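Only a single protein chain was left out; the remaining protein chains are all shown in position.
Coming up: chain A.
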Amino acid sequence: MADFWSGIAWPLIIIVAQILLIVLPLLGAVAYLTYAERKVIGAIQLRKGPNVVGPFGLLQPIADGVKLLLKETVIPTGADRAVFVLAPLLTFILAMIGWAVIPFDEGWVLADINVGVLYLLAISGLGVYGIIMAGWASNSRYALLGGLRSAAQMVSYEISMGLIIISVLMTAGTLNLSEIVRAQGEGVWYVIPHLPMFVIFVVSILAETNRAPFDLPEAEAELVSGYNVEYSAMTFALFFLGEYANMILMSAIAVVLFLGGWLPPLDIAPFTWVPGIIWFALKICLILFVFLWVRATFPRFRYDQLMRLGWKVFLPLSLIWVVLTAGVLVTFDLLPA
């Protein structure tokens, strides 16, 4: 019995506690990201944004959540029930499990696996299923078109993202995310040597998360709301949570790969007093602000322009950069051991 307790039950309790410690703050972050989005876009458009529920409208996300909980879940008659319900669950779960390998601070990581980067690529590659399944199962024209667009878009941008990640991996010499951050601590943050790739990566994650100006899957002017048009109440809420959790996850990946993860900007006194997790959160907020800023600034891309940008601009550029990085690393003998 003692063996059972110390061998199985106790580690299980610890890991469940760790998972809750990641997921609960994440859900809070998602809720307040929607609030921040409305406030930021409001400020950019010289409006006030939500300001009625609670002080400064701070309780607005909670009110929205309660509203979604209390609404009725409608499943269309022609829908494929099982797949219809599975799709939002899948989107939500995938947005959560990616966080398992993200290092929040030195040693603060749920699963410190050696193929962390590949795991994240795999998880973000699966994200497309939630959307394509929703589009098909709804049995509606708009939803199907939205799902198809999104599938093509995500597959296209994943390729250039993969190549950008390869450049970073070559510089760091490891697939482990914590090691990548440590390698940046010894050298420079990779945003400096890989600045063009950082820009392309940020644009690609906009496309990967279906955010403006690449939000064609849910282009409200032509597709009403795209893949999630038939969804209501909790099923819609799961899509919504998944989409925003994915935004935060992608920002976290960008921070880990390019902005030095939990590291302070300068390794001197006032900066090192702040704990690493705060730096990590601040950097994520910076990239999330870019997400919102871009949404309020740029008009939506046309579909053929989106494909052109992915395949004819980003793919060759990132491919050249991989070759260039390898060449520079070998020529100047900078390869990590």
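By our rule, contacts are C-beta pairs under 8 Å (C-beta built on N, C-alpha and C of every residue); 3 or more make two chains touch, one makes a residue touch a chain; residues count from 1.
The rule we apply is simple: contacts and distances are computed from a predicted model.
Missing chain, UniProt protein name: "NADH-quinone oxidoreductase subunit J", from among "Sialic acid TRAP transporter large permease protein SiaM", "SufE family protein", "NADH-quinone oxidoreductase subunit J" or "BFD-like [2Fe-2S] binding domain-containing protein". The residue touching the chain not shown here, chosen from A:Leu110, A:Leu126, A:Ala233 or A:Cys285, is A:Leu126.
The chain omitted from view is touched by exactly one of A:Ile22, A:Ile41, A:Leu68 or A:Val83, namely A:Val83. Across the entire complex, the residue among A:Glu72, A:Glu186 or A:Asp304 in touch with the chain not shown is A:Asp304. By the touch rule set out above, chain A reaches the unshown chain at residues 8, 80, 83, 113-115, 118-119, 121-122, 125-126, 128-129, 132-133, 136, 144, 148, 151, 155, 158, 175, 304-305, 308.
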